[in-house]
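One structure is given here, and the rest of the page talks about it.
With one protein chain held back, the other chains of the complex are shown just where they sit.
First chain written, first letter: the chains are A, B and C, and each begins at residue 1.
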Amino acid sequence: MSRIGVFICHCGENISRTVDVEQVAQAARQMVGVTYACDYKYMCSDPGQTLLKKAVAEHRLEGIVVAACSPRMHEKTFRNAAQAAGLNPFLCEMANIREHCSWVHDDRVEATAKATDIVHMLVERVRKNKKLIPITVPVTKRALIIGGGIAGIQAALDIADCGHQVVLVEREPSIGGHMAMLSETFPTLDCSQCIMTPRMVDVVNHPKITLHTYSEIESVDGYIGNFSITIKKKARSVDMAKCTGCGVCMEKCPQKKIPNEFDKNLGFRPAIYVPFPQAVPNTPVIDREHCTKFINGKCGVCQKVCGPGAVDYEQQDELIVEQVGAIVVATGFKLYDITEKPKGSAIKGYGEFGHGKIPDVIDGLTFERLASASGPTGGKIIRPSDGKEPKQVVFVQCVGSRAREKGISYCSKVCCMYTAKHTMLYKHKVHDGQAYVFFMDARTPGKSYDEFWRRAIEEEEAVYIRGMVSRVYQKGDKVVVMGSDIAVGVQVEIEADLVVLATAIQPRDGADTLAQKLGISYDKYNFYSEAHAKLRPVECATAGIYLAGACQGPKDIPDTVSQASAAAAKVMTLFSKDQLEREPIVARVNEKFCVGCLACKKVCAYGAVEEKEIRDRQGNLIRVVAYVNPGVCSGCGTCQATCPSKSVELDGYTDEQVMAMLETL
Amino acid sequence: MKHDFEPKIVAFVCTWCTYAGADLAGTSRMLYPSNVRVVKFPCTGRIDPVFILKAFQKGADGILVSGCHPGDCHYMAGNFHARRRFAVFRKLLEFIGVDLNRLEFSWVSAAEGGKWVEIVTELTEKIRSMGPLTQFTDLNDEEQWSGALSNPELKAVYDQV
Amino acid sequence: MKNVLNYSYYPGCSLHASGKEYDESARGLFKALKIGLQEVPDWFCCGATPAHNVDELLSLALCAKNLELADAVEGDLAVACAACFSRLKTTQHKLGENESKRKQVEQAIDAKVSLEKPVKHLLEILARDFGLERLHKAVSKPLNGLKIAPYYGCLLTRPPDVPQLDCTEAPTIMEQVLEATGAETVPWSHRLECCGANFTLSRPGVVLKLTGDILASAKRAGADCLVVACPLCHGNLDIRQKEIEEATGEEYHMPVFYITQLLALACGVSPNKLGFGSMIVNPMPLLKEKNLI
Partner (left out) sequence: MKNIKNTKMELSQETMNVGFIKKVEALSGSSVRRCFQCGKCSAGCPMRSFMDHPPNRIVRLIQLGQWERVLAGRSIWYCASCETCSTRCPNKVDLAAIMDALRKLSWDADGPSKESYVQLANKLFINNIKQYGRQYEMRLAAVFNVKSGQFLKDLMLGPKLLSKGKLKMFHSKNKNLAEIEKIFSRIEEMRKKGDAP
């Protein structure tokens, strides 16, 4: 390419004050390949751009260097101008002689020399530039949401309300997640069920939402805009099309004493059941592990009593395939179970709290079920051991969290607030009771949060004791809590009726296997990693996959809902175009030279590099080479610098271009 | 000229952090020596060690490689790959006899205009005190102009051809 | 000769005894400035710290009674002692905002409490009512070259909503008044620290420590002398200075003036009438050195 035009901007006086622009233009005219050079007061102004367009036409320019401000400022402006003049926009480059020259040097001679050098480098670069065409990828405007808790529900409703199809996959028999289990929510104390269940019904009634409950992700293929998802629908043993949700089967089931997981084992359920009365869908599922029919074949009562004949013992697991363009992962959290000490895990147990051994030592979620109006006790707070109303309740915060030695170094974020809430709920129900809280710090950042915590102390008279609990033991029918008040500096002992532990929040079991299927990264705790902690907090590094809720890190409901809506907005942005257009700064593999070592694949943070098989006409495999999926590549160029055979090239930053620039030194 | 020797410094920078940091130094009107020439890359991960050799060969007296702070990479891990790559590369440079003080690595974020100025100024002064790098340019001159093969073995091979 | 301003005056117990030079110099200064001071007849003790320490009601009642006595004399109530000032203002503040306490006090003094009369510290009168400009004009012998560490102590500014004399944490009123006379004030760290006044009788050890710190800070800042507006602070800083020197081995010889003494000197009142002789740390060498007497 040898017809380059150089346009030097005065930027008012910002450049011309220290750089002799005329001299630079003069020097540019002497450079190899430069056909035309000029200087102008304001290149970015309308007359400046017209001048540029005219020069392109008049001098049949094949490349442009605009020597002006930083490309971060006006690259887009001048590339658009170049395009309007009929040039490929990627044949226009900017030489930064303002931020990197005129503004930072005061010697006119030196600055002019440097500006000339910069222009020279860019001229050489442009000579090696190639025309680049923006990459387009078709977009399937259908979203997959994994997880039917409040995060998944919010994202699903937002996307569906925007008019796009949504596929919602939930592992449990009902959507609702943890929020459906909660009693009242901080900091407003409104009833969780009351705000949650209408949203659940909205989901099931929404014409744009396809709901798969009791289902899991089997495999994920494809890339942004074009994912293919295989979903395993577990055998429910009840035909959802026929079932009316009358509930007769559940009444008649002879198995009645199965601990109810939804009620944290405080109550019981039959073998054919819905997890809770407001479940969505309201279709029972048979727990084949506990069902007599499945254990020894000697029952079948539910099938007999079912009017519509919906019970189907023969039903099998089913695989279905859904095509989607974007994925929102919203798999949520679980509470750290301190009674168990998982084998091979760095996480250690907490024997000193007696959880699992002392019946009146419970976790926070169990307390939620006790306090919930729709819970197993109808909202009456009683001790699991003897059903008596506890008069002294001790809450312990940070159980498992913020304990490096125990394997979890992070703060679980919600415990301070929900414990404050628990003390209030307790005080509202047991007026003559006294709540005590052992805490290390009170972390209450959030709107009206600190005020809420202070209210628990100042108005609801919870006694907060700063200091961690050392040990909990049974003494008669009391549970003795040994702690310390570090403000007073003495030991504290409380004979409690009930002890509630605010245990740590962890990602759901299987979060890592799902991440591997999706090709997204996760941290050492299995929380999913966002692309950028500040600027891209809801996107995965893998294009087209977004995060919502506690699967990314401990989070409360307001944050979860915000993030879910943000993820939905990202999906909607993606769906706003039929074709996905991306800047063509992507890597390409020269298959002729590629030796298939796949070093590039190892360093690619985006999973953009795939293996490609090269076959002859008979279909025999000749060799394997790397292939960069342009839809996924982000254009960092790490693969190119890594490639030992120099067979990957990053468009826009090729070795040729860089070397040409260095030649001018 | 204020000094006898004005070194030539080449800076390889990533576009997201250090290039933006240098822009900030400009918008804040900070002053620094004009010896530096900036070559922009999307990420320090893109920087091939060959570029550094090339720059030295073409007369650079000092080289600066600068990108995002660890953990802040726009492309997540490009700067880590770069860091690892250059750790190895320094050994090579040492082997061929280039003073490692001529090659500097740093992290400059988009908010650190002052740090950019500091680093460039210090490097320029350091290289100035070290004097010009002649190994490569001398070699270049020999190759192009002398035509003489000093090594007898090479000469034998040459004659054969 | 007509006065420009007129005030009723509550000197407080100390000003008739250990702080008599404060009383003398205040009267002298006000006379020179043509500000009238008429002492409230038969005022009695405000209760100071000991009373509110153990019996808030007694403390409030004593002050309320004094305020009632002051009503008989014309003009806003001028108070010299920082402790009396604090107690009287606190009483006004507390009775003003607490209905039940007011009723109790009214029962105790068998009269309606009157909270109308503004209670003003001498500093306030000089800086605000009289005005810095007029004060500056009244100076006939500028205190040039005298480096002063103005000491506020506790009760002039604290707690924030009670005395409302000046900013609680960074007051400047003393500096402003002193600088109007041409003196130089030094910035120093212990302007607002407690001298331990309350313990001067019962726990002199405490006083030695706290007051010692204050003297050390003033010395560090390069001050020639300290200036106070409270007889209790004065008592500790001046009377106990020798003891502190003995205990710490530090030498201070730092005269402690009442602010009115220096102001009066600047405004041309004869030094003989300002009670310099009553001070334990002899100020004469310093005043002579600076050509002020």
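As a convention for this text, a residue touches a chain if its C-beta (ideal position, glycine included) is under 8 Å from a C-beta of that chain, and two chains touch if they have at least 3 such contacts.
Computed from a predicted structure; not experimentally measured.
In the entire assembly, the chain absent from the figure touches the shown chains A, C.
Which of C:L57, C:L115 or C:V186 touches the hidden chain is settled by the complete complex: it is C:L57.
Contact with the undisplayed chain is limited, among C:N98, C:S114 or C:T172, to C:N98. Screening A:R3, A:R466, A:H532 or A:K612 for touch with the missing chain picks out A:R466.
Within the set C:A78, C:L210 or C:A223, the residue that contacts the chain not displayed is C:L210.
Across C:D129, C:E179 or C:E193, the residue that sits in touch with the chain not pictured is C:E193. For chain A, the residues touching the chain absent from view are 391-392, 434, 436, 442, 454, 457-458, 461, 463, 465-466, 485, 487-495. In the full complex, chain C touches the hidden chain at residues 13-14, 16-18, 20, 41-42, 44-45, 47-58, 61-62, 65, 69, 94, 98, 104, 107-110, 154-155, 158-160, 168-169, 192-194, 196-199, 201-204, 206, 209-210, 239, 277-280.
The criterion applied here is as follows: only the chains that are shown with their structure count from here on.
Between the Cα centres of chain B and chain C there is a gap of 71 Å.
Each chain gets one centre point, the mean of its Cα atoms, and the points for chain A and chain C are 66 Å apart. Chain B contributes residues 8, 10, 15, 19-20, 22-23, 25-27, 29-34, 37-43, 45-48, 50-51, 54-55, 58-60, 74-78, 81-82, 85, 117 to its touches with chain A in the complex. Residues of chain A touching chain B in their complex: 70-72, 96, 98-101, 103-107, 110-111, 113-114, 117-118, 121, 531-532, 541, 585, 603, 605, 634-638, 640-642, 650, 653, 655, 658-659, 661-663, 665.
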